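Worksheet: one structure, shown below.
Removed: one protein chain of the complex. Kept in place: all other protein chains.
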Amino acid sequence: MTGLQAYLLLSSLLFAIGLAGALTRRNAILVLIGIELMLNAANINFIAFWHYGPATTYITGVMFAIFSISVAAAEAAVGLAIIVAAYRHSHTIDLDSMNSLKG
Amino acid sequence: MSISFLIIAVLIVGSTAAAMGLRNPIHCVLTLSITFGGIAALFLQLGAEFVGLTQIMVYVGAVAILAVFAIMMTQSRRGLMLGTFSRNALVGLLTAVAVFSVLGWAVLSQPVAGVTAAVSPVSVQQIGSSLMHEYVLPLELIGLLLTAALIGAIVIAMERKEDTE
Amino acid sequence: MTWIVRYVCLIPALPMLAAGISALLPQRSRKPAAGLAIVSMAASFALALCAFAAALSNPSPQVFNFSWLQFGDQTLALGWLLDPLTAVMLVMVTFVGLLIFIYSTGYMEHDENFTRFFCFLALFAGGMLGVIIANSLLLLFMCWEIVGLTSYLLIGFWYQNPRAAAAAKKAFITTRIGDLGFLIGMVWLYAQAHTLLFYDSGRGALESGAVSHLAVTTTIYGLTLSSAIGLLIFCGAMGKSGQVPLHVWLPDAMEGPTPVSALIHAATMVAAGVFLIARIYPLMSAHGVEVVTPTIALQVVTWVGAITALFGATVAVAQWDIKRILAYSTVSQLGYMMIGLGVGGPAVGMFHLITHAFFKALLFLGAGSVIHGCSGEQDIRRMGGLRKYMPLTFLTYGIGMLALSGFPLVVSGFWSKDAILYSAHHWSVSQLPFYMASLGALLTAFYMTRQVCYVFFGTLRLPGHGPVSHSEPDSEDTRHHGAGHPHESPAVMTAPLAILAFFAFALGFLGTPLWPWFQSFLNGDHSVAAEHEPGLVATMAASSVIALLGIFLGWLLYGRQSIATCEAPDVLERAQPQTFRVLHQAYFIDAIYDATFVRLTRWTAKLADLLDRFLFHGIVQAISFGVLGLAWVDSFVDNYVVNFGFDSSWRSISMGGRAMAALQGGRVQAYLRYIGLALVALVLYLLWGVAR
Partner (left out) sequence: MSSIQPTYSQLLSLAIPQMILVGTALLAMSIDLLALRRATLSTRSAATAILGSLGCAAAAAYIAIIHPNGNLLGGVLLGNAFIQLLQIAILALTIAVLLLAAGSTFTRHVGEYVLLILMATVGMLFLVATQDLLVIFVSIELLSLSLYTLAAFNKQSRFSWEAALKYFLFGGMSAAFLLFGFSLLYGLSNSTSLSEIGAHIHGLSPLLAIAIVCVAVGLGFKVAAAPFHFWAPDIYQAAPAPSAAFIASGSKVASFIVFFQLASIGFAGAQGSATWGHFVRGWIPVIALVAALSMVLGNFVAIRQSSVRRLLAYSAVAHAGYMLLALTAHTPQSLAALVYYVVTYSAATIGAFAVLSIVEAQTGSDRIGDLPGLSRREPVLSFCLAIFLLSLAGIPPLAGFFGKFYLFVAALQSSPESMPLLWLVILAIATSAVSLYYYLRVLKASYITTPESSAALTSGRVSGEEIPRVLCVLLAAAVVLLGAWPSLLLRPLLNALPRVF
């Protein structure tokens, strides 16, 4: 296993744990956090690929990571706003009980 | 593969697993901060100092705090403690395991060696000048995105009497 | 007269315009809507006559094409054409349509949705006429779809009746199955020939260049491309023209108002499939490298037609509903048209199409008149003796029945059916379709006689205050006349009957073997010469015998059964005319001969009766059991295999829909799981065998 593969494996594991959290938690906030972890996993990929890339003078990977962190923050803000507002309406953020739309 | 990497990796995986598995949401967010810190350390180790610092500022400083606020706001009223895991959580877990096996298999079966050249840490000046040159368009876009997200979040979360009658 | 080619497009445009205007009229403006539809149809008829005259003077296809849009490096052109085929159909559709429009004003008089009815009817006529004039398969398909759409709307016109709603659904879906093949064939043709125009001064898809290219290219199973595409398009024709096994919708479609049945499901729309095959006949009959005289496509057409012809005829024998008998008979006759196309070419098939359109419209309108007169009753067992109450209807219906049965020499149906049988007899592939068609012809005469016996002869069996089984919307009308006697329909309904009856007679003389004007016109050569071909007279004789035998058998069987059930005084006359006549003469004319002749006649009668009962009756009974058994089996197959298969497959589609809708269970994390699972599945699919 090369160094790059180790980083990729770590990011895959992080991605999968985030996914597992998003798929299993009832609390909508923790589902959102799981998604944030998945975004972080992608960032690890970017930095690792940049680090092991042919020329580190091209900082594309670094820039992509910076931008994706900003995007993730904005997403978290919007997501938490939606969750809080939904709670104010229905007094729950339990995803299992949110099933009135179906079919 | 260095020892430091191993330590950081174990830290990240352990704290992430805890963040996704603990019962109390507040504890989850606290362990999550450890994860974010670990990832920042990973970035530092790889020579991307600025990204590491951004990571700490944005995730630990903003996202985690926001999440704590949100958890407190959504749990006080009825004192209702949510059941931790949803129905069919096992299926979700198995799905995640399957995704990981596929990803892991792909990573391990492809020999991506990478070039282990001498790493020149990227300087803040370099990043700043790139942001003003090659990356000026994404920068503008991010600005718009943050504006839109800010206004949207405020409108949504704003509580007005006539809105929630 | 070439100006007419440019303005042929007005013929469908006028009814469509009328439909558009009447769609915007309020529901209560009944007279304007009907007037608009009839005037537009009359104008179209006049134009169609002009077009016909133009086609007479110049029988080669005249086209008006225009480039419609640029697509890639190709131009997609649309256009219309005028050739004998178009001209004949135009005149037929506008004329029959006009008559039916007029008839409808009487039939639908009491319907609250009168205006909408005429809107749909005019839209339908426009679509149908569009199919006829189209010089592009694309334009044809567009109009074809409009026709299908309006057919759906009209069958389901009395949507309160759940059977009508179900029938509309069934018609729609069944024809769509056929259209599926049509569309694939069309796209394939476009991909191969790069044009969808039929005639385009040498470059059209039906002209020698493209056809010869398509005919030499072979695809799977040694099928030539032209045959393969032709067969796909034939799927569409099968759906529209009710060929087995896509016929299921046609009998059910009788739930619509009777004028609709007459116009759509007897005269025009169902004929569109036959017309389509006649239109693309050059494609269907294109020879490959090795010359097989009947191409595979035409052989399939013939066999499907033969099966349909026999099938429809046998099923019709076992029906009680007056319109369903006619519906199955339509199925059967469409089969004949297909046989005609397959074995004899467009002229033979189209001739039967035209004559059939007239006499079947006549029969349907006559049936409508009967139903109207009997206050919505459709069961022939509860009719009887109507010829007294509705003499005009009876007369015209009788003519229609003779035409359909192929009564020798005088009616049009005889000549057109004879032409088909003759061609089938000389088909080089097999004699079997000929025998199937002959048997079908026998049965046709048989069941039509049976129906007429039931409806018009005997005593009135209409229950005075019985429940009205059919939900005709004119319930007020029902209350008015329900308790009283059946009544003759108003003149606005009987006049079209009389006109149609005239044509049911007269049209036949356009295509007799002695003077085959129709055939030569359609084939484009003007040598109106009598053809003396071998076996012509023999076939004519055979088909005469078949028709007469059928009528005779029908009379024999159903005359007898009615005696047993009815005690009316004129039963005997109807059942055994010879015996009765003999008795009558003896009784009535001279008492002197009483002692001798009456006794003798009585003995004769008794003998005849005995013979009849034990010998002749036995034979007839055996035949009838055979026929009825066959009919029952067919009916069974139709109801429980074809229909059931259809219904259950529809149900399973619906079930599948429900099962898939169940995926949408409302829990977001289940949805998120599907993303993960899809990722795993797709990646595994991609990596299977790669990562080694």
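Just so it is clear, A, B and C label the chains in written order, and each chain counts residues from 1 on its own.
Convention: contacts are C-beta pairs under 8 Å (C-beta built on N, C-alpha and C of every residue); 3 or more make two chains touch, one makes a residue touch a chain.
Nothing here was measured: the structure is a model prediction, and the numbers come from that model.
Student: So there's a chain missing from this view; which of the remaining chains does it actually touch?
Tutor: Result for the missing chain's touching partners among shown chains: A, B, C.
Student: Give the residue, chosen from C:Phe52, C:Phe141, C:Phe234 or C:Tyr281, that touches the chain omitted from the document.
Tutor: Of the candidates C:Phe52, C:Phe141, C:Phe234 or C:Tyr281, C:Phe141 is in touch with the missing chain.
Student: Please output the residues of subunit A touching the missing chain, sorted low to high.
Tutor: Given the touch definition above, subunit A has residues 15, 18-19, 22, 28, 31-32, 35, 38-39, 41-43, 45-46, 48-49, 53-54, 58, 60-61, 63-64, 67-68, 71, 74-75, 78-79, 82-83, 85-86, 89-90, 98, 100-101, 103 touching the missing chain.
Student: Could you list which residues of subunit C touch the chain missing from the display?
Tutor: With respect to the unshown chain, the touching residues of subunit C are 23-24, 27, 68-72, 138, 141-142, 145-146, 149, 152-153, 156-157, 159, 169, 172-173, 176-177, 179-180, 183-184, 187-188, 190-192, 653-654, 656-658, 660-661, 663-664, 668, 671-672, 674-675, 677-679, 682-683, 685-691.
Student: List every residue of subunit B that touches the chain not included in the displayed model.
Tutor: Per the touch rule, subunit B residues meeting the hidden chain are 102-103, 105-107, 109-110, 112, 133-138, 140-142, 144-145, 147-149, 151-153, 155-156, 160, 162-165.
Methods note: only the chains that are shown with their structure count from here on.
Student: Calculate how many whole Å lie between the centre of subunit B and the centre of subunit C, each centre taken as the average of the chain's C-alpha atoms.
Tutor: 70
Student: Centre to centre, by mean C-alpha position, how many angstrom separate subunit A and subunit C?
Tutor: It comes to 65 Å between the two C-alpha centres.
Student: State, to the nearest whole Å, the distance from the C-alpha centre of subunit A to the C-alpha centre of subunit B.
Tutor: Spacing between the chain centres: roughly 5 Å.
Student: Multi-chain contacts in subunit C: which residues touch at least two other chains?
Tutor: Counting only residues that touch two or more other chains, subunit C contributes 667, 669, 672-673, 676.
Student: Residue numbers in subunit A touching 2 or more other chains?
Tutor: 19, 23-24, 95-96
Student: Considering the complex alone, what residue numbers of subunit C touch subunit A?
Tutor: Touching subunit A: residues 661, 664-669, 672-673, 676 of subunit C.
Student: List the residues on subunit B that touch subunit A in their complex, please.
Tutor: Against subunit A, subunit B makes touches at 1, 5, 9, 12-13, 16-17, 19-21, 25, 28-29, 32, 35-36, 39, 42-43, 46-48, 50-51, 54-55, 58-59, 62-63, 66-67, 69-71, 73-74, 77-78, 80, 82-87, 89, 91-93, 95-97, 99-100, 103-104, 107-108, 111-117, 119-120, 122, 126-127, 130-131, 135, 138, 142, 145-146, 149-150, 152-154, 156-157, 159, 164.
Student: For the complex, give me every residue of subunit A touching subunit B.
Tutor: For subunit A paired with subunit B, touching residues are 1-10, 12-21, 23-27, 29-30, 32-34, 36-37, 40, 43-44, 47-57, 59, 62-63, 65-67, 69-78, 80-85, 87-89, 91-96.
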